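A single protein chain has been omitted from the complex, and every remaining protein chain is retained in its original position.
Just so it is clear, A and B label the chains in written order, and each chain counts residues from 1 on its own.
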Amino acid sequence: MMLDNKFDEYYEKNFYQGGTTCCPGCGGPLLWRMILEALGPNTIVYGDGPCAMCAIRNIKLPTFSIHFSFIADGSTGILAALRARGRQDITVISSGGDGATGDISLGKVSAAAERNENMIQICVDNEAYMNTGIQKSGLTPFGAWTTTTPTGKENNKKEIPMIIAAHRVPYVATASISYPHDLKAKIAKAKGIEGFKYIHTVIPCPTGWRFDPAKSVEVTRLGVDTWAWPLYEIERGTMKISAKPEQKPIKEYLSAQGRFRQMKPEQIEYLQKEIDSKRVTLLESNGKRLFL
Amino acid sequence: MSFTRMMEGNEAAAWGALLSRAQVVPAYPITPQTELISSIASLIAEGKMKAEYIKVEGEHTAMAAAVGASAAGARVFTASSSQGIVFMEEALWMPPGMRLPIGMCMVNRAIAPIGGLRPDHNDSLLQRDNGWIQLYCENSQEVLDTIIMGYRVGEDRRIYLPVATCYDGYFVSATATPTTIPAQTDVDEFLPPYKHEMYSLLPEDWKPRPYSENIAKARYEVQQAHERAKKVIEDVDKEYKKRFGRGYDGALEEYNCDGAEAVLVTMGSMTGTVRDVIDELRVKGKKIGLVKLRCFRPFPTEELQRLAKKYNAIAVVDRNTSYGSAGGGIVSMEVARALYALEDRPLLLNFHVGLGGTDVTMRQIEYMADKTLKAVKAGRVKEAVDWVELKDLGPVM
Partner (left out) sequence: MVRSFRPEVDQNKCVKCGLCQQFCPEGTVMLSDEGVVFDYRFCKGCGVCGNECRIKAITMVREV
């Protein structure tokens, strides 16, 4: 009883109720706890994005959502209403999954970026349409198994952070739940910037990526350490790499997940080359201004 | 200060939004609504209107932003037509279900294909199932007045439903008629500021959206709001008439019906032309009147039933199509259902006219009136659904 009360207090303090309906090991609730810690209570959370739905339901702050085809647009309206009511002190964080942000609502995120809406737009990327049972999205990585790509995804993952950065917004960043201090710092930084901020995080999905839930954070960390998911910021068009980990071979990341089981050696080689060249390009562009 | 001048429907609608103190206007241009939103943009730029116009990239986003803004406590106004309305269809289901009293103008325009830029009513009638209140206007003055009344109705704590002010593209939106703009102070007395009592998104005041977990119960609540809205619409209209000198008889208006044997039922701008033809016919001794259907949702079933007892035939003029329907156009099917409960039913005729915005001519109206009176004489209806435009009625005038 005493312990229960202690935990209830803990949940109140963190603005997040423990015990979601997410899968065991899902990165979604973990992400939101970190975000809310960085943002504080004067916040409105907008967003759905099917899997994230389960995580968002446990937030103890005002939340509002429509559907996953409504990314960044409802929050646009919320911001306008807050301005009309003189409440620009409230932070609006607007979220969407990878299917939402990258596919069905990409135009909307682009438009919100063009309008420079004063929101923190985050992408909760678990690399497929997970809530409907693991179907491929535009952000599914090359070679991954999904129910609609049973022999492995044929195409590359869309680089949404770069697409948004090309809109010349004040702040774009990639983050990971395996590097919590970095993630929280980026959220806090975004909160202090006026205009459209975009933060993209890849969320581990034990169910869809096929691995033991206990390895959730470990697998996510491997994603960063193999440079499959590099951490960087693009502040006012200038690239700033957040971490330069000692590069681990991509094979380690791939063999840790069942969804890459059917990948052929040539494909793995191809992927390694792609990542190597991406790493070189990123390091070269560090400190430089991107885009025309 | 109140003033009167010639004004097109779209500009009158912009003034309606201004006087209603709409705070957030997310909108996307589409013919024939474009002048409405550009008027609003001008009024804001001139400092006359204190609102934020969100230049969204599509209608789907426009309605989504409207939903977000309304939930966060701002009075919202938007407008669209035809393809735009259909594009925002997914979003249009949100406000009634979420009980958000958004005000919207549906500037009627035919839906593609087999349409064009001119009006018919399919775009707004398509929304008849999702819970929007729908009012149809005949001219610029009515548009302005209905927008203001619409907020009073929609934001009533017994209702909390979005209200669509529908008016025909071109015939109302781009036709200038004398319009009186009431004084802002008078409108302020009539329309208090928006405050949703059921929920709030502010962190210090958070009330999550209330709705029954039970789906049937939640839907029934929307239905009940529509039932209650019937009286609220009447009452608000009466109060408006008292204050501003202009009323629209609530949901239905009977025009020149004293001693009539039959009536034509019309919606939208064609009503204006029908008034003139009916006046001429009455002078000639033809016993036919006009019923203007102003409120399509909630459908005024009880009022129509009361009214129907007086006439031997009701002819519904449908400026819409419902392919493969049980019989005829959308309005006629609603009327048929309303009348079915009566023991002694009048004859029911249905005319399709003005489809795709073709002109509803005086000759066509005379033809419809004639056919209706013939049916009364014969005691039966020969052609249940008459596609008037396929008939050769000779020269237009």
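By our rule, a contact is a pair of C-beta atoms (placed from the backbone, for glycine too) under 8 Å apart; a residue touches a chain by one contact, two chains touch by 3 or more.
Everything numeric in this text was worked out from a predicted model, so none of it was measured.
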Where does the absent chain touch, in terms of which shown chains it meets?
-> A
Of A:Glu194, A:Glu218, A:Glu269 or A:Glu284, the residue in touch with the unshown chain = A:Glu218
Missing-chain contact, candidates A:Asn14, A:Asn116 or A:Gln135, resolves to A:Asn14
Omitted-chain footprint on chain A covers residues 3-4, 6-7, 10-11, 14, 16, 18-20, 22, 24-30, 33, 177, 180, 206, 212-218
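In the analysis below, only the chains that are shown with their structure count from here on.
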In the complex, the residues of chain B that touch chain A are 23-24, 26, 51-52, 54-58, 60-61, 64-74, 76, 90-91, 94, 200-203, 206, 208-209
Spell out the part of chain A that touches chain B in their complex, as residue ranges.
-> 41-44, 46, 61-64, 66-67, 69-70, 73-78, 80-85, 87, 90, 107-108, 110-111, 114-115
